[in-house]
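Just one protein chain is left out here, and the rest sit where they should.
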């Protein structure tokens, strides 16, 4: 694949991921009559199913990272060069922001917003650490042992993690930044973003170490 | 396959698709006690699961388009002749209308209805553009890279899109026309139909261009 | 497989199917606070997922019919002898009744009950015809084209049909008879049973004819 196609795939895929996350959050909150568990059920179903599709669509082109934490791990494992990684990261952030704005336009919301939803406390940071640890571990283990199942595994992982983490599992710095720009169900106040991204990076690095050891070939 | 079998497969498959969409909408609305998110959860689960089954059942016979936008893309990609496409389109529209009427009969509703549910505003048209762009992109990319997963990918895509688009993702002109003939949960007022179909055709053509480029083989 | 193992597999599988259907109905109704759509969501998720598992477990032993309508179609297609079919049918009915009673025992309900839930009107009969037509069509088409997907297709079909049919898709004479013996969420008054079974048999025979033609090999 040419680099142009790979960059466009990362950007368009991340854009559509944010349309899914933010759009289904708006739909859920509008229809659920104030019951956030019902809104989260719709949000979860849409995000999990959508991720499986998006990774199948864009995976053969760019690898379907959609996530700077995943791209960082690929660089540290020497599977991607630093220059390519910068392109991937820029495409992910730009795509994510455009996706939020497209979701707003569809739902006739003001395009430009800033979230007022504070998600603070160290439990939230720990939750993002756990969420990203699990996401990176899932990708490393399943791509090694049964690669064709990885897209479904990632979709199921996020389906599960929306409920088992206290933070509803952002697990993605580009997604976190962009969700700062929506004051709807999926939003996060800018003040809470550094804690989330710190937790995500810590979780990714711990997963790299733990699963690096767990998945190593035994010495002969 | 003979042409007769293929036409019957498109008609019967689209009929059953409308039974699923309209029937599960009625069931959801009747049971949900006024909470539209709960009704939409049932409607979504039924439509997504049903689509996976219908495409597996009829795909090996006719390709399981069930959708004039999909048939149009096949013609533009020279995978289907114009005469066959006309037969497909007629079968889809007739099947869709009969499916709505069969759903009404099962639920003891008046068979002949016209929807009064206005779904207007340019956000709705944009939503149909996004919904159909994603559907066609999913079909083009997944059939190229991993064809046996296409039926599941389409079912998961619609599961997701029911929630992430502001219009609940009709993404199908035959389905849209037929849903004008039901004044139940899934209905759409005839006055809103042109906007929906315009959005769908625009989305299909944009997907054809974008994914034509993204999926092209690199020059040697 | 010896005949004893096949008969036990049909009986035990149908027993467990009824434990799933009746048990998850009781759980849903007890927890849902009067909202039948929420109860049906739990009932649907449990039945669809459970069916996929049960067909995987018992399919390699007996074919996992669990359903006299499926066994009848197998006889008419000369895939099963009449004597074997009688054994299958008896095991299915006995297993189904024992399954209802086991569900009652687990939930501390009186073991012996008769349903007072009338499910009448010709719409309900039509719904059972449609439900069984779709079930048999799914089995015939998917086993021909992609046999290893049949268990998942049947589970997804029932997941969908619980919502798109007005009767919540019994689609099985043994299950219908046994559900006459529970006055819980899944019950059916004995007076409504003949209508349901008539619809089921009509749907099975129509599916046999329609899909017999649709799936026939073209003449050379």
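Labels A, B and C are assigned to the chains in the order they are written; within every chain, residues are numbered from 1.
Everything below uses one rule, namely that a residue touches a chain if its C-beta (ideal position, glycine included) is under 8 Å from a C-beta of that chain, and two chains touch if they have at least 3 such contacts.
Since we're looking at a predicted model, the values are computed, not measured.
> Which displayed chains does the hidden chain touch?
A, C
> Which of A:7, A:41 or A:105 touches the chain that is not shown?
A:41
> Using the document's definition of touch, tell me which of C:9, C:74, C:166 or C:204 contacts the absent chain.
In the full complex, the listed residue that touches the missing chain is C:9.
> Who touches the missing chain here, A:88, A:107 or A:162?
Final answer for the missing-chain contact: A:162.
> If I consider the whole complex, including the chain that's not displayed, which of C:106, C:191 or C:216 touches that chain?
C:106
> For the chain that got dropped from the picture, name the residues of subunit A it touches.
34-38, 40-41, 44-45, 48, 121, 123, 126-127, 130, 134, 137-138, 141-142, 145-146, 149, 153, 156-157, 159-168, 210, 213-215, 218
> In terms of residues, what is the contact footprint of the unshown chain on subunit C?
Within subunit C, the residues that touch the unshown chain are 1-2, 5, 8-9, 12, 16, 19-21, 23-24, 26-28, 31-33, 35, 38-39, 41-43, 45-47, 49-50, 52-53, 56-61, 102-103, 105-108, 148, 155.
We take it that only the chains that are shown with their structure count from here on.
> Which chain lies at the heart of the structure, taking centres as C-alpha averages?
B
> Subunit B and subunit C are the same sequence; what rotation (0 to 180°, nearest 5) superposes their CA atoms?
90
> Counting only Cα atoms for the centres, state how far subunit B is from subunit C in Å.
Computed from C-alpha means, the inter-chain centre distance equals 28 Å.
> Go ahead and note the Å separation of the Cα centroids belonging to subunit A and subunit C.
Going by mean C-alpha positions, subunit A sits 40 Å from subunit C.
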